[in-house]
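For this view, one protein chain was removed and the others were kept in their places.
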Amino acid sequence: MTTTLATDRQDERLQSREGLRGAITDVIERARGGDLGVIPVVVGLVVIWAVLQVLNPVFLSSTNLVNLTLESAAVGVIALGIVCVLLVGEIDLSVGSVSGLSGAVLAVLFVDKGLPVWAAILAAVALSAAIGWVYAQLFNRFGVPSFVITLAGLLAFLGLQLYVLGTKGSINLPFDSALVNFAQLAFVPQWLSYTFAVVAAAGLFASGHLHARERRRAGLSARTTSMLAVRSIALLAVLTFVVWYLGQTRGVGWMFVLFVAMVLVMHYLLSRTKWGRSVYAVGGNVEAARRAGINVRAVYTSVFMLCSSFAAVGGILAAARLAAANQSSGAGDVNLNAIAAAVIGGTSLFGGRGTAFGALLGMIVIQSISSGLTLLNLDSSIRFVVTGVVLLLAVVVDSIARKSRTSHGRA
Amino acid sequence: MTTTLATDRQDERLQSREGLRGAITDVIERARGGDLGVIPVVVGLVVIWAVLQVLNPVFLSSTNLVNLTLESAAVGVIALGIVCVLLVGEIDLSVGSVSGLSGAVLAVLFVDKGLPVWAAILAAVALSAAIGWVYAQLFNRFGVPSFVITLAGLLAFLGLQLYVLGTKGSINLPFDSALVNFAQLAFVPQWLSYTFAVVAAAGLFASGHLHARERRRAGLSARTTSMLAVRSIALLAVLTFVVWYLGQTRGVGWMFVLFVAMVLVMHYLLSRTKWGRSVYAVGGNVEAARRAGINVRAVYTSVFMLCSSFAAVGGILAAARLAAANQSSGAGDVNLNAIAAAVIGGTSLFGGRGTAFGALLGMIVIQSISSGLTLLNLDSSIRFVVTGVVLLLAVVVDSIARKSRTSHGRA
Amino acid sequence: SGSTGADGGTGGSGGGSAENAKVAFLMPDLASTRYELADKPLFEAKMKQLCPSCTVIYQNADSDASKQQQQANSALAQGVKAIVIDPVDSAAAATIVKSAQAQNVPVIAYDRPIPTTPADYYVSFDNEKIGSMIGQSLVDHLKKENAEGGILQVNGSPTDAAAGLIKKGIHSAVDPSGFKLLAEYDTPDWSPEKAQGWVSGQITKFRDQIAGVVAANDGTGGGSIAAFKAADVKVPPVTGNDAESAAAQRIISGDQYNTISKPIKTVAEAAADVAYRFVRGEKPAGKTTLYDTPSELFTPTVVTRENINEVLFQSGIMKASEVCTGEYAKGCAELGIK
Amino acid sequence: MSATQQKDSVLSLRGINKTFGAVAALTDIDLDVAAGQVVAVVGDNGAGKSTLVKVLSGVHSPDSGTITFDSKTVDIPSPAAAHRLGIATVFQDLALCENLNVIQNLFLGQELRPLRLNEVAMETRSWELLRQLSAKIPSVRVPVASLSGGQRQTVAIARSLLGDPKIIILDEPTAALGVAQTAEVLNLVERLRENGLGVIMISHNMADVKAVADTVAVLRLGRNNGVFDVNDVSVEDIIAAITGATDNVVSQRRARRKEGLS
Partner (left out) sequence: MSATQQKDSVLSLRGINKTFGAVAALTDIDLDVAAGQVVAVVGDNGAGKSTLVKVLSGVHSPDSGTITFDSKTVDIPSPAAAHRLGIATVFQDLALCENLNVIQNLFLGQELRPLRLNEVAMETRSWELLRQLSAKIPSVRVPVASLSGGQRQTVAIARSLLGDPKIIILDEPTAALGVAQTAEVLNLVERLRENGLGVIMISHNMADVKAVADTVAVLRLGRNNGVFDVNDVSVEDIIAAITGATDNVVSQRRARRKEGLS
């Protein structure tokens, strides 16, 4: 044991590895131990993309990928909220209804009542947040299982949605309104997209570097600068390629940028704030969280409200993209898709495990399957079967990795 | 500490109570501690019944209750399977599709291919059991979350159902077939119903008495004979009244008897066999179950197969009752209703807690709400809202009781 | 009980006492808004007019055949004197007819027929015809414009029998038209979002080859239009069905080519009339016989920019004040809609 | 019983009752703890020690009885309330979140810089605390689920030292610890006493009790069964009070072994 070792590297059982070589060995080691984060999901995604591209050469075309990004935004935002409720070990079955309701409210206020669009959006989101608050009260006070509360909500707010839409049943949002424009036609200029890519990579490097310096000062082990550089350059390469490829046709949609921005914000909130910690703690062991002095009720309240609010935003984006709010908005498989996106992205239904990026990845998996099969001219019966099978395939890769994790004793 | 105390009553901290008085105090004590089993659900049910009867006097009419019993059978059977998967902490989202598929298979084999009805039923159930087996393999081998497996199954088997029904989309079952007759027109003769009631009460007394004798011989505390008699007489009174009241019109349907019989069999299997124990153990702590030498994979396999088989039986009953199998059989809210019935009946989504009777009670709650609101002449929008609110009400009673249980430290 | 023949026990009950009678009006789904918004109020109004003391028990089965069966049973438990039913599943509704007739309650099939077990009466316009009409109208339009390319077909829900009929009708118009059927899609749950997603994909695939889109209802039609708009591609002629007010707006603004207006008022009132006569113990004779059932059929009207004013506004089905809002006011003015 | 200590006691309980269903877990419990005093609570399994701890730390609310803290009668409705009063607890079941890593568990509910967590400072402080307890934890970035029993217990103990408590309650803190770690914890208890904190320590290890406690309170079947000054009482007497008999399995064993050896 030499004295130059970092504080967190002194245990002699640790196989210590330094530098780039060490990092690579580390990754291999972690792969064997099944501790790979989102990599298996990404691998699953790549597999599906390859299959779908073989089946239909249009699939990976720039146009189609642009569509894919735009179509994943609405439900993806909803999935982001679902990740939060799943993290605390609860569920929200009503996100579909709430999204439909908020679309309806938006349309009525904006089109029928002539309110400015921001006011209509605000009202819709506020209403949904209030719904989440009511859920939380029922949950905290009476201990009704969230499954039942939100099932009741699913029915009740579907009713309310029908009621709000009233005799018309369907309300068009004007195509030339800013909102519809944003969802359908607003794309980031190519130069700005490249700027975003550079900023992101530079940001990653800078924050990593500062963090590493701070750790080294405190006598802890830290990532080497070369490691950080490699990471940032890899990110830059990926982002530049994506921007360039999408830029072949229409480019990166602002709606997708909004979705990604929300994912980043949620990622920050979940992983770098006290609130995020308490969310994971409540999901892992609510009694332990309570004993640690966390206000468990407040955590549940915040999470339910957040989830409903995300559902509202998702509903508004969906309405904007369709340029209409109607009775079937938010019905069908919005609920299942949102939950499935979260679960495919690695969020546990039992709470305490999951990330915001998981929602993004899971949503892209689901949307890829849906878009890929849409391009094939199949009978409905076959389409359903194939969708099921492909969905399963996408997840098996991830599950095998996770399985090896448990067999290696990681919870 | 006197020597006459039963082995299990010797701890001086136990407030010991004997006889009928003691039993009553015990119930009150348990009520305060929130340890009431299904009583809160029953109370919730009574509340709902009262409300619905006030709203529409036809609700508690004999005709309507006869309908209610028959209508609850199909989804009730499915809920029974759901209870099993929930008990091991997993879920099956595909019961709706599987039930629809098995109805379709039955119809095709029976009507189109002219197989005898028993063979068609057997084939449908066997196919579904095979589906459950596949789920279990995917779950055991790859560790794919059951949510995702069965979501894929939901889609795939919906597709298969459409495919089996082919271009026709809907197949009628002949009205004069034994199956349709059984589901629509077969009622237990009144004398036989009364006999059932007496046999049930006598059986309860006899088994209780034998058990008590055995316990007393082994030096353990046991229920007194008077307690047992009171219980049996109460059961007899309830059953006789039910039989009499339903007998005012058409009586007790054989299909409902079948459902209740299945509940009783599942109750026995879950509470009185080694297999049942292992189901609860796996749901409570799968690692502990594994370390106790339980073949955890076999338990999962049996449970998934059982659930799919019950779904098949439910699907067959639904097809028989409708005298048709069509594309929308098993679609819509069959899944949610079956899961909700289980959850309302006190089954935990996290595994390890729940009973077969819970499925029966939960189903009756759901069917009562649905039937009660059908009788009211409401707009769809209002109906949805009211359904949601009433559903919530039904569960709040139970939840408050359960909440008090946790606050009294019972898990 | 037991199965009764089609004409066996009908017509005999009631003996003319229409006072306080109850009539069940059972509708199939919420996917189309017309049942809640048009059929129900129109039927109720006519019934009120014919028989002020009668009550109408309205139920919507939300696309679930067994739910509809349950609703029929509970209507029977409430002692209705007649059932007007738009079956979710035409085949499965046979059970309902059986059990109603076993209790001497006449059944009037509404909108969709019940082929296997004859009901007591059938009032409708038929869905297959609707499909062929919107399809034909589009094909004619394309021919007139000398359009090139093929047609996309957006059907209704794969689990909805009515959608199946419409699909059949559309095929009967599109298949022999000479325009290639590029692709077709059964939209799960009639979801406009799904329709939009599918059409977006097809735009990627076929780009300029799309001459027109036959959508089976206004919701999926709206979704298809949004897909073209979002792809920043010129919107080809798109059909619809149901004459929703949102569709009227799109037709006025020129985004949608046609929709179809069903004479719901006429049909609903005819149904109320027949039901009332059954309640009074009469046994009305049909104008024709279809599926062994005395029947009365009405023809719907295809609505395009040319005739929208006349069909929807001048007839009073829609009010200009509700449709001609905001950006649509200009189009209304052009078409002379007031 | 201990009226003499009441005046300067930080924490005192009077007549605490708690029943679970049909089981009376605590009956009329009295207890006093003064600043700079180590009170050992001992008793048989199921005697109610942990229940008492949970009442004090706001996990369970008592059915009746009064709690006096700093001469004020208080109500402890929640663990957060107990934290606010300055009562830190190491629970017997540890109450750690298995999905969080060691640092996250240590700082749970008292993270540094809530809006932008100061990971570096937390990690440094974690290593300090763990070293101090001579914990053998190879990495603090692994989920607690993968730690050994003793490592977890060390984490739980380290956590209770983080705030600035007035009373520390340790429910069998050394049960899973190795010999070195146990010694460190006993050293720690002595340091806490020197710093004027009140310590309640539950233990089944009479040697440890004799080594660090000032007062020994015995519970038996949910009731007080004597409070002793540690210097006035022999281990045999304590065991007799715990088991309710001077002739018990422990004394028998001891006698047998003596015989065997001699």
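Per-chain residue numbering starts at 1, and chain names A, B, C and D are given in the order in which the chains are listed.
In the analysis below, a residue touches a chain if its C-beta (ideal position, glycine included) is under 8 Å from a C-beta of that chain, and two chains touch if they have at least 3 such contacts.
Not measured: the values here are computed from a predicted model.
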Out of B:V243, B:A289 or B:M363, which touches the unshown chain?
B:A289
Sort through B:W49, B:F196 or B:Y280 and give me the one touching the missing partner chain.
B:Y280
Of the listed residues D:V74, D:L112, D:L162 or D:A175, which contacts the missing chain in the full complex?
D:A175
For a quick check of understanding: of D:P62, D:G150, D:P165 or D:G198, which residue touches the chain that isn't displayed?
D:G150
Residue among D:T68, D:Q110 or D:S139 touching the omitted chain
D:S139
Absent-chain interface as seen on chain A, which is shown
11-15, 26, 29-30, 33, 35, 408-410
Since one chain isn't shown, list which residues of chain B touch it in the complete complex.
7-8, 11, 13-14, 211, 214-215, 218-220, 272-275, 277-278, 280-281, 283-285, 287-295, 352-353, 409-411
Contact residues on chain D toward the hidden chain run 20-23, 43-47, 49-51, 92-93, 134-139, 142, 146-151, 154, 172, 175-184, 186-187, 204-207, 211, 221, 239, 242-243, 248-250, 252-253, 257
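Criterion: only the chains that are shown with their structure count from here on.
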Counting in whole Å, what is the centre-to-centre distance of chain A and chain B, each centre being its mean C-alpha position?
36
When centres are defined as mean Cα positions, the distance from chain A to chain D in whole Å is 43
Could you check chain C for residues that touch two or more other chains and list them?
30, 36, 158
Multi-chain contacts only, two chains or more: what residues does chain B have there?
162, 379-381
